[in-house]
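Omission of a single protein chain aside, the complex is shown with its protein chains in their original locations.
Chains here go by letter, A and B, matching the order in which they are written, and residues are numbered from 1 within each.
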Amino acid sequence: MTYIIYIAMVLMALGLLMAFIRFIKGPTAGDRTVALDTLTTIGTASLVFLGFMFQRFIYVDVALVYGVLGFIGVIVIARYLEGAL
Amino acid sequence: MQTLSFSEKVQRFILNWFFMMLVWIMFTSTFATQEVVVGAIVTMFISMMSISMFTCCTLKILSPVRIFWMVYYLLVFIVALIKANLDVARRVLTPSLPINPGVVKFKTQLTTNYSKMVLANSITLTPGTLTVDVIDDTFYIHWIDVTTTDPEKAFTEIAESFEKILLKIF
Partner (left out) sequence: MSIMEIIGSVLILIGSIFLFLGGLGIYRMPDIYNRLQAGTKATTLGAMSLILGVGFLEPSWMLKSLIIIIFIAFSNPISSHALARANYKRKHFPLILSEDKKNMDAYREVIEQEDKEDKS
């Protein structure tokens, strides 16, 4: 059980790292936004997972609000890039 | 926006209220009286305000035949989602990146906005395809491994299995 938690944490951290490298490197604004979208989803999942690790139910609410706000943020950036805002 | 008769409005309101109440109960995760009463009042006002925006259909959507097809759609969709992920895993982990991307288009027979939205979202999550735009009844699809550019063949490969079921639901 403990090993599974460690493996999952390492894998998620590597995924976040890869997406973050793309977020910094990404040649255009579009690439950065794509990376931001992925970062938001991985972040939501890892918040729920951290809530399980620390046994705090409130982290699940935080994850829900973070997911909603991240979704709205990505949509707003996409509309801005499209020129419709 | 189409005009609705009174009975249609009432049916849509009941459906909307039911789903919002379901989400509320899942959200609070309790059946305590004060929570349920507050939830009923709040969701009633919200669903009254959003009748013409969020609702898709009248109460006939809850008939057993349609619910059976919805469950079947969900199963088909989950199988497609798992296949899509194995496909992505294979492509990402192969050192030479076996991709042949392109954009194809096809036409669909679906008419209502909701069914088109469900189809577009399903296509995005199925193997190797991503909806770029929907204009009237034409779908523009980014395909990671194009095998054909002919619209009808592309339709058969990408969307036929979903559309058959959606036509029976909506």
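Assume a residue touches a chain if its C-beta (ideal position, glycine included) is under 8 Å from a C-beta of that chain, and two chains touch if they have at least 3 such contacts.
As the structure is a computational prediction, the values presented were derived from the model and not from experiment.
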Ask   = Among the chains present, which touch the one that was left out?
value = A, B
Ask   = Given the contact definition stated above, which residue among B:S52, B:Q109 or B:T149 touches the chain not shown here?
value = B:T149
Task = With the missing chain put back, which residues of subunit A would touch it? List them for me.
result = 1, 4-5, 7-9, 11-12, 14-19, 21-22, 28, 30-31, 33-35, 37-38, 41-42, 44-45, 48-49, 51-52, 57, 60-61, 63-64, 67-68, 71, 74-75, 78-79, 81-83
Key: Residues of subunit B in contact with the chain not shown   = 23, 25-27, 29, 81-82, 84-85, 88-89, 91-93, 97, 99-105, 120-121, 124-125, 128-133, 135, 140, 142, 144, 146, 149
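Please note the rule applied: only the chains that are shown with their structure count from here on.
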Remark   = Here the gap between subunit A and subunit B, centre to centre from mean Cα coordinates and rounded to Å, is 23
